[in-house]
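Starting off with a structure, shown below.
Only one protein chain is missing; all other protein chains are in place.
== chain A ==
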């Protein structure tokens, strides 16, 4: 396309006219004025090329590579920058014991615990709580008439705060008439009640105690699953490092070193446990800052056509979502779909006369969701979607259960959960074609359990607050590792592809990620897990943002040979006349100098 234009340029430059070739007469010599003008014209074109073209070229095609702290990033990825530890504070309240006794008991229990624990990163630290009751106990010696002064009230508030820090409170209570100690975990708080016979209190001089061993075992049992999960996450990440250790930056020595560090937890997990954890990990969803929850009511007939989902959600689900909000945010939407039929591949329910129920075959459960016709969108907006389906079977095929297990709910890995709400349960509480709040309560409770397992919360211990705390730690650990490995990938990518641009935004994102990773690591060390999670979330978000920076990805696949293809077609037609005329002119100048 430049050809016409260059013709203009060339026309005024190399303009010399002479007779046609058939005339043998030599053309008269050019005027010196003409030569001078031609030289000036060539110089003027070259001036544009050199003084404007070259700077433009350098300026617009230079690849901006912001400096990244490569070594630090790789250190994080290799686990050298931070060895996450999970010190759990456990407060022991022993209001009835003397201070010295209590301290001794705590000391012995700690010993027993340390003997039991094989996984050094995750350990329990006992401390004696200055419990609310203990100051008042001491105050008991003070005359009753004297009121508690303000300072003491403050003191007790601080104690409260103190207790917030600890993962679990063990409340020791003496109980007459029992032989051995027994314990009960409160399911809605983080308190473990331990009842012991008064004679079990070890004397200050004794070196072993059944009570201490009992408490230690009980605690170890409570946190066994969490330890296993964390060990599993850490070992998974170590395996990831091994598979990427052939990068130029990781020498074999450091790779094997890190393997050594990380392979220790492996001993903790027996193969059976590992398989169980792996299946749970595949079932649960990848972490996202926001999840969408879609609640759907499906029915093959025209009724029920509505449900009191709004109030039911507010009552049964929202409190749970609020308490997990430190981990992830949730948005909820609901839908009702009438005349929803099974997909043709699913066998029709069979009647089981023995139990008076209709049964679905277990192998059909995976195809139960009619993906082609049921409007369950795969994803809305940024985060992944969790689908919870409430299926109300037709009157004629009710009650409907799964053959064999007689279960009426199941969970589809990475996708959501299904609950079949059988009519006779519903009949009692539904008014006309509307499912009442009470009718869908059991379904929502099932959904809540399913939701927790999708988020990766452990099954034990049975106390919900403890589960959520565990979830916090697990998420903090996995986000820490995932952000670290993203940093490592980014560093290796930067080294491997010297031609990609690294904008300032990436450098900023890396800096933010690293600083938040440091905060996370320190917070974990100090046992401030909510803070650690908060920082890990920021780190993960920033790491992803830096790694998937759009302007960086665009140039990844642009080898140097392509540049020739880009430059040549356009610059060739412009460049050839420019270079040829410059050469011709230089030749002429050379010749004339020689002639002189």
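The working rule: contacts are C-beta pairs under 8 Å (C-beta built on N, C-alpha and C of every residue); 3 or more make two chains touch, one makes a residue touch a chain; residues count from 1.
Following the convention adopted for this analysis, contacts and distances are computed from a predicted model.
J.: Write down which listed name, "PIG-U-domain-containing protein", "18S rRNA biogenesis protein", "Protein LITTLE ZIPPER 3" or "tRNA (carboxymethyluridine(34)-5-O)-methyltransferase", is the UniProt protein name of the chain that is not shown.
T.: The UniProt record for the chain left out of view names it "PIG-U-domain-containing protein".
J.: For the chain not shown, which residue from A:52, A:288, A:314 or A:591 touches it across the whole complex?
T.: Answer from the full complex: A:52 touches the omitted chain.
J.: Which parts of chain A are in contact with the chain that was left out?
T.: Per the touch rule, chain A residues meeting the hidden chain are 1-2, 4-5, 7-9, 11-21, 27-28, 31, 37, 40-41, 44-45, 47-49, 52-53, 56-57, 60-61, 501, 554-555, 558, 566, 570-571, 574.
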